[in-house]
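A single protein chain has been omitted from the complex, and every remaining protein chain is retained in its original position.
Labels for the chains are A, B and C, by order of writing; each one numbers its residues from 1.
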Amino acid sequence: MITTLPQPTKRKPDTAIYERLESAVRSYARSMPRQFARAEGVWMHDNQGGRYLDFLSGCSTLNYGHNHPVLKSALMDYIAGNGITHGLDLHTDAKADFLAALEQVILKPRGLDYRAMFTGPTGTNAVEAAIKLARKVTGRELVIAFTNGFHGMTLGALACTGNAAKRSGAGIPLSHVAHEPFEGYHGPQIDTAELLERRLADPSSGLDAPAAILVETVQGEGGLNAASPEWLREIAAIAKRHGALMIVDDIQAGCGRAGSFFSFEGMGFTPDIVTMAKSLSGMGLPFALALFRPELDQWSPGEHNGTFRGNNHAFVTAAAALRHFWSDGQFQQDIARRSRMLERRLDAMASEHGLSTRGRGMIRGIDIGSGKIAQAVTAACFAQGLIIETSGAHDEIVKVLAPLVIDDAVLSAGLDILEESIRAALPLAYGVAAE
Amino acid sequence: MITTLPQPTKRKPDTAIYERLESAVRSYARSMPRQFARAEGVWMHDNQGGRYLDFLSGCSTLNYGHNHPVLKSALMDYIAGNGITHGLDLHTDAKADFLAALEQVILKPRGLDYRAMFTGPTGTNAVEAAIKLARKVTGRELVIAFTNGFHGMTLGALACTGNAAKRSGAGIPLSHVAHEPFEGYHGPQIDTAELLERRLADPSSGLDAPAAILVETVQGEGGLNAASPEWLREIAAIAKRHGALMIVDDIQAGCGRAGSFFSFEGMGFTPDIVTMAKSLSGMGLPFALALFRPELDQWSPGEHNGTFRGNNHAFVTAAAALRHFWSDGQFQQDIARRSRMLERRLDAMASEHGLSTRGRGMIRGIDIGSGKIAQAVTAACFAQGLIIETSGAHDEIVKVLAPLVIDDAVLSAGLDILEESIRAALPLAYGVAAE
Amino acid sequence: MITTLPQPTKRKPDTAIYERLESAVRSYARSMPRQFARAEGVWMHDNQGGRYLDFLSGCSTLNYGHNHPVLKSALMDYIAGNGITHGLDLHTDAKADFLAALEQVILKPRGLDYRAMFTGPTGTNAVEAAIKLARKVTGRELVIAFTNGFHGMTLGALACTGNAAKRSGAGIPLSHVAHEPFEGYHGPQIDTAELLERRLADPSSGLDAPAAILVETVQGEGGLNAASPEWLREIAAIAKRHGALMIVDDIQAGCGRAGSFFSFEGMGFTPDIVTMAKSLSGMGLPFALALFRPELDQWSPGEHNGTFRGNNHAFVTAAAALRHFWSDGQFQQDIARRSRMLERRLDAMASEHGLSTRGRGMIRGIDIGSGKIAQAVTAACFAQGLIIETSGAHDEIVKVLAPLVIDDAVLSAGLDILEESIRAALPLAYGVAAE
Partner (left out) sequence: MITTLPQPTKRKPDTAIYERLESAVRSYARSMPRQFARAEGVWMHDNQGGRYLDFLSGCSTLNYGHNHPVLKSALMDYIAGNGITHGLDLHTDAKADFLAALEQVILKPRGLDYRAMFTGPTGTNAVEAAIKLARKVTGRELVIAFTNGFHGMTLGALACTGNAAKRSGAGIPLSHVAHEPFEGYHGPQIDTAELLERRLADPSSGLDAPAAILVETVQGEGGLNAASPEWLREIAAIAKRHGALMIVDDIQAGCGRAGSFFSFEGMGFTPDIVTMAKSLSGMGLPFALALFRPELDQWSPGEHNGTFRGNNHAFVTAAAALRHFWSDGQFQQDIARRSRMLERRLDAMASEHGLSTRGRGMIRGIDIGSGKIAQAVTAACFAQGLIIETSGAHDEIVKVLAPLVIDDAVLSAGLDILEESIRAALPLAYGVAAE
């Protein structure tokens, strides 16, 4: 069907203004050299009339697609009525409504008793707040994070991030954090939770008593490594045994991406602290949240603050998103069905080329084995109008982060493009390798 | 005239949902216990029909007032047209338009050659990016900040912040930063720039060679201390002499608050790096920016990133704000006129009670001498519908951060309330002190 | 034979002066409450006429026994002739003579091309100098040390030490060091060198590129874990591959303790830096040394210094010791013979009780399995005049550090006491456990 296919523009637009004025730090714009004008649902449109299918979703920020009509309408009404746009941490109608939706739609049905802290509206702010709180409550300084973990770019969160290129940007040594091996890091024979337990139980291991263990259930930037429920339960037990708080960074895997609202649902443990951002506002607006057990809420007023910690536009769209998508089980069932299709299709592609897949729910990818070839795949996809990116220590994983609301037929059409692009890139790669 | 007066609600609203669900870290909501519903211009309205005059302006985030019709209209049009809401750092029409406005309206007329980096959309993200860049470019690690400086709450920026209560929230020692005395810190006789020069010139002072000197021209949170052009020029010269970059944190004092778009205009020096946030989007949307000389733009692609670094709604309102307010000199003249009124009125109040004033442009305050009495003043103001807050190490400064667009008559009416509140609080205070 | 047996005093001496004046930090004096007056060879004499056999040897500082006549005579002659006692780092006859002995007796025969740096005369000073140099030469900051490693108590060396009780004494977080698992730490199935290689080869492991890998070939304080030549060679190869310097801390295992002068001889690799102290002076005088490849000698004059870095008395005794014990192979053969006896006897004791042994050469022990029982063993030994101590994370290893010059018959007699003490302590222990 014609409407399922992208129609990319072939010609690069004029980018002189970016080259003249924007910092060299920009990245995605380099591999996807178009100027985008508008977007709705799974489609992005450039300023030359081209149409692109979005399998990146703002790195999981647009789980509900671009400009979802329900959210958009709620926001426009709010703005039209001169709703509070910026109110520091003052009480507003929009905040009260968001809190009510969070309680009724999310926390109560899941039996979770959490307090919500509106940190600065970026994921890294939420992570900073979470580790500050863990250090304050425990009186300890070390945070245990994991190999390939990604938690943000401000210094506290960056210290928890594994990636060497990001870390070296700090310009100072990053301290007070130890990176331990994630599940499967040392191969299937070695239980890395056991390694961690041994070190924490040993007073001579050199690993100080930790304030927190900070973990992603699926490592979004670090290669789509999905931890098993067993391993995560063991990590939770280790944290408890050693007096540390368990923080689940659900910024990328949460909001339905891994299959349920929180990525850890049904796994048999409850994190002490959860960080959320990305798709939380539903519409791509800056918004972040730290949730924690009430007895951990030991903040003094204003001890951690931030000018934009109450982004009221985001309160509005987030409340609308929670109510629209999570009030019953339909959306979760849709995600499950699409996840199965995604899994089946990726497994087939992997099997065809002797490759392996990664991930869980709608955060999945295929390990191409080389960052260079993976980039050739994504470039070929983009040439056909499919926006898709890589992940992993060497950018060797092509990751599919389609909007969760994607039509099954469109998902299938996008995966066709990916399948062909892998076929096109891999023989070439082997040919190059054979020379 | 009746329309210049607030009409506050006397009754506190139901706050059960906040107490049940929101973290104890909330602060402003405690001293201003109302639930706000909508706002326009200088007025905020609560959900019981009360009307409040805003002399806080989101801590200088709402320099153009709440929901300015020009910005609001631009944003609604953009949303209605399904403009890109979230696009990571992809090129968008909205970004291109903002860059064009920044170049034409701000940079070119001021002869500034800067590159723009869209950091995560909070001030602290911009500061983190700035100090990272300075450390990377210089290969040095120490940042020199100043007593009473405030730069944010993530660990890198928090290390630069002077406030002990904020600092202790870190839970770890904050390193790689030295705080040197701001202008006037040791009294009028001591030139603190000379003290700094002496220490940097002395290889045995224990002060390592710095990557950057980070300074606010007016210390917004730290007591409205306004540095003189002479002192700032000397600091700029010291930075240059010792191979450090000069970073002006213009997050609170910029965007017209201190009288001109950049707070350092006309002072005879050009910072190497400037950080901006707060009023940059014009409408209170999360948005932050680091500007720096092109030769400092040594970032690798993606070396510093962040999910919300391209807040397109903010691009739209920011571009509209730049064009509407800064295309000619009218707005700056209005600010100057209001500043003079503010200065005159505050001087009179100070003189009446033997107090002193602080600040510059439209970021001014009166030193009440005690945090407790200052709080009594602001509480009395709030009871009459004036939203106003304190600043300073002991919260002893009552600060006036009225929207820059405020009508002269309304400004005057608000200052009347402040004047009366000081009169009411001070005798009481002296009475208390006398007992 | 009567002369092989200790004759301990039963009565505790008056210790009022220590309790009144000496810090509570003293430790050995608590478990061995006697006041010692003189010592020669393997025997220590208390001030009440008691005689004790020394199986502690100043924690391997007295490999040649107490007051060896050759060293004592050389020192007395030197003092009598008004030889330089203290000369900072000035050239002295004593220093020149030590350097000549080091070159002729030690370095040349082993084909080692090292420069000698006289650091402050304690082991921790040598470790501090070694890691400083590694950081300077590589321009990197991280040092990799190992679980259960012990390297000293000043902050740089303490950061490399694994023991939590020692580490917590710092009062600040110890940074810039990562502790990786020593050989066998995770059981015989897991090759910890492979784990380390994987982490260093992975740009997303969170382990920064190291300046140095710091290792003991036998962990003296950490439980007498002896690394295999294969593992050490692999560690050396990993260091080389990743641009790090390999530092062998030979402070406790060197000077013949592990069987040869350097503990790593004949293992197929050459460390970039070696630290030495303890038995280096031969007579127990404070003396430490860092040895490194000439091309690493990138120090500026005085960049690392210390008042006592030229302990000339130690130069004299050290030169005499090198010449007396290491000019031919006899001493090494004696050590080998005694090592075999020690190994045989400890294996028999372990076998009798189902325990295991640790160590190599003359640094061996028996794992009692519990610090409490191990302490009962050493207390029982002391009651019979045998000075012996524990090692390990839980003080659960009874370690034999007899002087290397010990008579075979005396060694045997001392081991008899140990054997009986274990027999006496273990049934009691089991009895206690059974209740």
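Here is the rule we go by: a contact is a pair of C-beta atoms (placed from the backbone, for glycine too) under 8 Å apart; a residue touches a chain by one contact, two chains touch by 3 or more.
Keep in mind that this is a model prediction, so the values were computed, not measured.
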Residue in contact with the excluded chain [from C:39, C:144, C:178 or C:426]: C:39
Among B:148, B:357 or B:384, the residue in touch with the chain that has been omitted: B:148
Options C:5, C:70, C:155 or C:379, residue touching the unrepresented chain: C:155
Touch list for chain B against the chain that is not drawn: 141-142, 145-149, 161-165, 167, 173-179, 181, 185-186, 189-190, 194-195, 198-199, 202-209, 222-223, 392-394
Touching residues on chain A - with respect to the absent chain: 172-173
Where the unshown chain meets chain C, residue by residue: 13, 15, 17-18, 20-30, 32-40, 44, 47, 56, 58-59, 61-62, 66-67, 72, 75-76, 79-93, 95-96, 99-100, 102-103, 115-118, 120-125, 128, 131-132, 134-136, 139, 141, 152-157, 159, 165-166, 169-172, 175-176, 211, 251, 277-278, 283-286, 290, 292, 297-308, 311, 313
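The rule we apply is simple: only the chains that are shown with their structure count from here on.
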Chain at the geometric heart of the assembly (C-alpha centres): A
Approximate Å spacing (C-alpha centroids) for the pair chain B, chain C: 59
Euclidean distance of C-alpha centroids - chain A vs chain C, Å: 50
Touching two or more other chains - residue numbers and ranges from chain A: 141, 165, 175-176
